[in-house]
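I have placed the structure first, in the form of structure tokens, so that the comments after it can refer back to it.
Every protein chain but one is kept in place in this view of the complex.
As written, the chain order gives the labels A and B, with residue 1 at the start of each chain.
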Amino acid sequence: MAEPTPVQIFHTEEKRMQYRSSGFFLRVGLLVLFLVVPFLFPSFKTVDLAMQIIMFATLVASFDILLGYTGILSFGHGMFFGIGAYCVAFLIGKYGMPSYFNLALGFITAAVVASALALLISFLSLRVKAIFFAMITLAIAELAIVLATKLSGFSGGEDGISIFMPGIFAVSFTLGDLMGLEITGRVVTYYFILLFCLGLFLAMLRFTHSPLGRVLQAIRDNTQRAEALGYKTFLFQAISITFGCVVASIIGGLYAMWVAYVNPESCLGVLTIMLDVLLMVIIGGMGTLYGGIVGAAFLKISQTFLPDLQNLAKGLLPHAEFLHNILERWLLLFGILFILVVVFFPKGVIGSVRDYMAGRNRVLG
Amino acid sequence: MNDIILKVEGAHTFIGQHHILQGISFESKADAVTVLIGRNGAGKSTALRTVIGLLPSSEGRILFKGIEIQNKKPYQIARMGIGYVPENMGIFAELTVEENMRVAMLVEDGPAAQRLERTLDMFADLRKFWKAKAGNLSGGQKQMLAIARAIVNETSLLLIDEPSKGLAPILVDALIEAINQIKEHSVVVLVEQNFFMASTVGDYFYILDDGMVVHSGLMEELVRDEELKRRYLGISKAED
Partner (left out) sequence: MAETMFRRWGRELTIAGAIVLFLLPLIGIPGKTYLTLTIAGLAMGMLVFLVASGVSIIFGLMDVLNFAHGALFAWGAYVGFTVFKHLMNWVEADSVLQNLAVFFIAIVAAMLVVALLGIVLERVIVRRVYGFHLFQILITFGATIVLVELIRVFWGPNDEVMTVPLTFSRNWDIMDIVVYRYRVICIVIGLIVYGVIQLILKKTKLGMIVRAGVEDREMVQAMGHNIFLLFTGVFAVGAGLAALGGLAMSIFSLQVYPDMGGTYLLFAFIVVIIGGLGSVTGSLVGALIVGLAYNYVAYLVPWAAAGVNIMIMIIILLIRPTGLFPAGK
């Protein structure tokens, strides 16, 4: 029996320590928190907030696979999300009856369409400089919105599509009481989406920590050297981009399940979905999948309390018209916030924390 | 006249996370050519780039004619009278020879025009190809242009990085000739791997290894010291 190599020893140690570190407990704690929200805070608003955080955290993580791990900025991620939402909406709404089969089919269709488009984008990203790629994805995303709005016969246009869930997800479904909470279709949907997102998140973690993920980071950091080492960089990047985009489309489908309504503005919109994702990934931290959780939580909570903040300001300073105007324009505030974060906290919360921890370890170790 | 024109004290330079210069110190005296020699990666080019300010030094001092320059920006340093000829020559290929020279000239008055004439006297080819695109010049001519640009202002210190690299031997002779002329009114700090070039033009030497100065002294002593040459420069008697 051969002696374990230093690398193997390191890996086993790492795995062992993993379950003892404070980070691990934090994550488990968070998961538990999301699990009990419907029981502890059954109000619609709170459950909705929690659900949005969960979905967007996973969406942002999928975007981070492109941005932080593959080093590619695509403004089209919102579009993939929207495609997923629309695919599901089409299959159990506009073009089909609500049924488990159609629901599953919706997700599969979303994944297939997303893969095809993602491959197209990957090829494009090869040929052009970063800014042109960003611009082109933005143009394509806006084109998608225009198409969804104009081709109203096909897509339901601006009015969008309302959908009804099948079986246990239906609004009218009920399983009776459990510990004081009525298990309605909504509750079932909540846990379904939570578990699905958890699965996706774990899959993404596995992806980035796998050998494939490490090669990707090498490619991101120094493409030429990676190529010199023999890695077909394009292949890896294409896989990575496709993975991220497919996950985004699946989350879109989940979103459709939760909100039960899709329309171009709310699902495909650049300034709605894409800007939120960008803000979240910057605040949370690029290249750290967990950043999505922090960013999503921060942004969604702020958005929920923004009207209250505006009223507070109006109450405190009733005559500052200009200030009121500025606060009305929440997009302006988010834009300024965005710039400030990029300039002063480019690593985001998680990134800065990791830096701090690494710095501490270096001093101690 | 043994004024110390350039004095570098304990400079540390990082490129990213790499600690390239680990506390180097050297001086350059007036009317003399100081050569920095050493193998690849020893930090010679980095040293020059730190002096001209293209790389920030994290520690130590750099004094030019007694004034501290380690915190100045490259353009401020250049305007104090320091010329720089990088390893890749830094020729503006799309501009003509004339335009290259004009970009180099910080002022364009009477005395400046005279300096230009004198510089062109030294490098006749440049006059010949005055209106040609600099990118079309031969390797040797480009090197001449690079040096001409660096000395056309009132330069008291010239930093040249491996000028003989890739030049045919006959051009190296011309190069040596030019440097001998220049050293009459400027101080030259030369980085070289070519020992023949270094020993012919140089008056003082500093051997760099792993970002530190490991030996220094008069060039004529180095020429005679076989042990030193073999240890740090990989030159044995047979090659000389």
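We adopt the following convention: a contact is a pair of C-beta atoms (placed from the backbone, for glycine too) under 8 Å apart; a residue touches a chain by one contact, two chains touch by 3 or more.
None of the values given here were measured: they were computed from a predicted structure.
Novice: Among A:Leu73, A:Ile183 or A:Val353, which residue is in contact with the omitted chain in the full complex?
Specialist: Selected residue, touching the omitted chain: A:Leu73.
Novice: In the full complex, which of A:Ala104, A:Ala139, A:Ala203 or A:Leu235 touches the chain missing from this view?
Specialist: A:Ala139
Novice: May I ask which residue of B:Ile62, B:Ala78, B:Met144 or B:Leu233 touches the chain that does not appear here?
Specialist: Checking the options B:Ile62, B:Ala78, B:Met144 or B:Leu233, the one contacting the hidden chain is B:Ala78.
Novice: Pick out which of A:Val37, A:Ile282 or A:Ile350 touches the chain that's been left out of the picture.
Specialist: From the options A:Val37, A:Ile282 or A:Ile350, the contact with the absent chain belongs to A:Ile282.
Novice: Check each of B:Gly60, B:Gly90 or B:Gly140 against the chain that is not shown and name the one that touches it.
Specialist: B:Gly90
Novice: List every residue of chain A that touches the chain not included in the displayed model.
Specialist: Missing-chain contacts on chain A: residues 67, 71, 73, 124, 127-132, 134-135, 138-139, 142, 271, 275, 278, 282, 325-326, 329, 331-332, 334-336, 338-339, 342-343, 346.
Novice: In the full complex, which residues of chain B touch the absent chain?
Specialist: 52-54, 73-75, 78-79, 84, 86, 90, 92-95, 99-100, 102-104, 106, 108, 149, 153
Everything below uses one rule, namely that only the chains that are shown with their structure count from here on.
Novice: Which integer distance in Å separates the CA centroid of chain A from that of chain B?
Specialist: 54
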